[in-house]
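Only one protein chain is missing; all other protein chains are in place.
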Amino acid sequence: MRKVIVSVLAALTVFGTGASQSQADAIAGSRDGPGTIIGGFFRELVGYLKRSDQVEAGDEAPDFELVPLRFYNFDIGEPDELRNARANVYQGVRLSAFKHVRPVALIFGSYT
Amino acid sequence: MEFLLVYIQEAHPADGWSVEVNPKLRYVKQPDTSMQRFQVANSCVTDLQISIPCVIDNMENTTMEAYNALPDRLYLVGKDGRIAFKGRHGPFGFKPAELEAAIETELAAIGGES
Partner (left out) sequence: MGVALAVLVAGARPGIAEMAVGGAAPDFELMPLRFYDFGLEEREITRENAWELYEPVRLSDFKGKRPVALVFGSYSAPIRADLPDLAALHLEYGDRVQFLFVYIREATDPTVKIPRAPQTDLERIRIANSFVNEVDLPIPCLVDGIDDTTLARYAAHPTRAYLVATDGRIAHVSPHASVKLDPAEFQAALVVPPSDPR
């Protein structure tokens, strides 16, 4: 299990580094002129300031049901597991399905 | 222990605050449709060889808003369904080492590996 966690966190580092680098590059310079960079930076800053955390540690995690990229077998002990695993590509993956089963690490991000 | 990559709206789309991370990463426009978001998410996962299961936020960005996750962020949801760890916003707050420490704490609290 530790090996799994370490390898996943290594993958996260790759993903997060890309995101961090993109932000750093944005500040350092881009193809755009200074006006666009500054304008974009302040737009983003205003956007961030407007958003406030809606959850804190200890709160019930907001549930969601989101469609996956493809079949994943999450092995959460439901009967007829393969069928249910493949059904999630239509029904979506519910966070609450993991409650009382196992912890879930959520990694939010995008390509850019 | 489960890991889920929640793919959200683009942080630096071509039609927003765009940057060029490296020559191979093209200018990606903010997706307008679920199909477009699927394509860019799939490109990301494939190009970066991410093996973590990936789910895609809806075009209303409901989950991103609920977790205030833009541009990127880490959370740990405990076995009891409560937030066990809330990372700071990326890029500078995106720290896998902090998530690892939280995972170790959670696993110890629930009595070992899960």
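The chains carry the letters A and B, assigned in the order they are written, with residues numbered from 1 in each.
Basically, a contact is a pair of C-beta atoms (placed from the backbone, for glycine too) under 8 Å apart; a residue touches a chain by one contact, two chains touch by 3 or more.
It should be emphasised that the depicted structure is a prediction, and the values quoted were computed from it without experimental measurement.
In the complete assembly, which of B:1, B:14 or B:110 touches the absent chain?
Only one of B:1, B:14 or B:110 touches the chain omitted from view, namely B:14.
What does the interface between chain B and the hidden chain look like in terms of residue numbers?
13-15, 18, 26-29, 31, 34-36, 38-40, 42-43, 46
Using the touch rule from the top, list residues of chain A that touch the missing partner.
Spelled out for chain A, the touching residues are 67-71, 83, 86-87, 89-90.
Basically, only the chains that are shown with their structure count from here on.
Help me check something: in the complex, which residues belonging to chain A touch chain B?
For chain A paired with chain B, touching residues are 1, 4-6, 8-9, 11-16, 18-26, 30-32, 37, 40-41, 43-44, 47-48, 51-62, 64, 66-69, 72, 74, 92-93, 95-96, 98-112.
Considering only the defined contacts, which chain B positions touch chain A in the complex?
Counting only chain B, the residues touching chain A are 1-13, 16-21, 25, 28, 38, 40-45, 47-58, 62-86, 89-92, 94-97, 99-100, 103, 106-107, 110, 113-114.
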